[in-house]
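Report on the following structure.
Excluded from the complex is one protein chain; the other protein chains are retained at their positions.
And then subunit A:
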Amino acid sequence: MLAKRIIPCLDIKDGRTVKGTNFVELRDAGDPVELAIRYSQEGADELVFLDITATVDKRKTLSDLVRKIATHINIPFTVGGGINTVDDVSVLLENGADKISVNTSAVKRPELISELAKNFGSQCVVVAVDIKLFDGIWKVVTHGGRTPTPLLATEWVKQCRDLGAGEILLTSMENDGTKAGFAVDITAKISQSVNIPVIASGGAGSMEHFREVFTRGYADAALAASIFHFKEIEIKDLKEYLQKENIVVRL
């Protein structure tokens, strides 16, 4: 049976792994290559790297880092941050990335999703969707959560799928960094409304939170950062717990 995936996320700033709360107050969490090796050895199913300060002059640093990671790890990995064009993606794939993720650039210009799907296949295109509650309605936000948009989360996700997205990485800004649990209800709604995999992100604080987002939230994968970086939860312990709870995981 297809297993539920556990995905550590490494937010990269100036070549280091960082982690903040609600996308601010960054603190250092170590060398990304060392962390990547550790996670692949500890049983992570996939890795996600988000270059949160990606600017044009720093792209070269990112592609070098991608190459270093690719030579060392034997599980799939996704790279995101500052991707605006087909050429941006070519460089990352040539350096060994398996998938890429787009966020703000796709909201600004949705055709980017179809251009990427056409050139590299849908399996390569993860659309990261950051969402926030406005008067009880989940809407899409961009620029690392700083800029609101009028897009309804449920509608934007369907549009992404129609344009050729292969997966959705859904992050709730309300939950991110809080360790109070994933946004289970909206994850369930979105996962059941599209027939492409949904990766739940934001809010993981305990092993029970993962169980909840897989069972009640219908997530196909769950992503977390700080609880893994700071060893609050070990991936192996998490997977053993999930298996006991009758959730299919790769052990």
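The rule is short, and it goes like this: a contact is a pair of C-beta atoms (placed from the backbone, for glycine too) under 8 Å apart; a residue touches a chain by one contact, two chains touch by 3 or more; residues count from 1.
Throughout what follows, contacts and distances are computed from a predicted model.
Novice: One chain isn't displayed here; going by UniProt, is it "Electron transfer flavoprotein beta subunit", "ABC3 transporter permease C-terminal domain-containing protein", "Biotin carboxyl carrier protein of acetyl-CoA carboxylase" or "Imidazole glycerol phosphate synthase subunit HisH"?
Specialist: "Imidazole glycerol phosphate synthase subunit HisH"
Novice: Can you say which of A:71, A:85 or A:147 touches the chain missing from this structure?
Specialist: A:71
Novice: May I ask you to list the residues on subunit A that touch the chain which is not drawn?
Specialist: 1-5, 40, 45, 70-72, 74-76, 93-96, 98, 121-124, 166-167, 195-197, 220-221, 250
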